[in-house]
Each structure stands twice: as structure tokens, then as C-alpha cells.
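Our next item is chain A:
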Amino acid sequence: MPVSSYLALAAILFCIGLYGVLTKRNAVIVLFCIELMLNAVNINLVAFAKYGIGANVTGHIFSLFTITVAAAEVAVGIAILIALYRRRESVNVEDMNTLKR
Partner candidate 1 sequence: MEYTNHYVVLAIFFLLAIALPIVAWTIGRLLRPSKPYEAKLLPYESGIDPYQQSWLQFNVRYYMFALLFVIFDVETVFLYPWAVAYDVLRSDIGLFILLEMGIFVFLLIIGLIYAWKKKVLEWI
Partner candidate 2 sequence: MDGVIVLTLLTFSPLIGVLFLLFVDRGNERRLKAMGMMATLIPLVGALSLYANFQTGQEGVQFKEEVNWITFTAIGSMGQPIEFPITYSMGVDGLSMPLLVMTAIVTTLAAVASMYIKRNWKSYFIWLLILEVGLLGVFAARDLFLFFIFFEIVLVATFLLVGKWGYVHREQAANQFLIYNGIGSGVMLLAFISIWFIFGTMQYDELIERAVQLTEQLSTMPEMNWLVLGTFIAILVAFGIKLPFFPFHTWMLKVHVEAPPPVVMLHSGVMLKMGAYGLIRFGVELFPGYVTDLAFFIGVLGVVNILYGAVLAFVQTDLKRVIAYSSISHMGIILLGIAALNVTGLQGAVFQMVSHGFISALLFFFIAALTERTGTTLIPELGGLAKSAPVLCGIFLAAGMATLGLPGMSGFISEFLAFLGIFETQPVLGVLGVLGMILAALYMLRAVLGTTFGPAKGRWQSLKDTRPAEAVPMLVLLGFIILIGVYPAVLNDPLYVTLESIVARMGG
């Protein structure tokens, strides 16, 4: 079944993204990793739209929305990161320690 390979790909991407979000120190990379996770979802959706149970075009529509929203989300993320960078001169997540753990 071809869908399983897509699913596996998506799962791997999702896990890589999650791993990156949790471990990476560079804030930009963290944002990339989030994007990776969201794109894993897109792969899933599109794969299901073609091969899923009751495949239909809804998956495509959903992924369009996902793309849009993810773009907005990451745009805001980077905007905040820039604001942060201008004050802190660093994109290292570990430097963000003003708020105590």
C-alpha cells in the first residue's frame, strides 16, 4: 500500500522536527523544525487525500489552509525572534534565561 510509505516519511519528518524543536539551540533552526513538523502534516494530508480511506479533495484544501496558517505562524515567530535578537544579539535558545526556569 503506497500510503504507508508516505506516512512513514511524514512520521520521520515529524519526529525530526520534534527532536529539533526540543534539542536545537539555534532559534532559527527551531523555527525550521516547527515548519518541518507542519510539513510532515501536509504530506500526511495529501497522501490521505489520494490514498486514504474515502480519499477526496478535502485533504488538499486542508493542507492549503495549513500552509497558509503555518506561514503566518512562522512569520510571527521570526518577527518575535528579530525583536529578541535586537535586544539580545543572540539567537541561542539557551541565552533566553530572563524568565527563570
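The candidates were selected such that all candidates are chains of the complex that A comes from, given by their letters.
Heads up, the rule we're going with is that a contact is a pair of C-beta atoms (placed from the backbone, for glycine too) under 8 Å apart; a residue touches a chain by one contact, two chains touch by 3 or more; residues count from 1.
Given the structure is predicted, the values throughout are model-derived calculations rather than measurements.
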| item | value |
| --- | --- |
| Chain A: touching candidate in this complex (1 or 2) | 1 |
| Residue ranges of chain A touching candidate 1 (in the complex, touch as defined) | 64, 67-68, 71-72, 75, 78-79, 82, 85-86 |
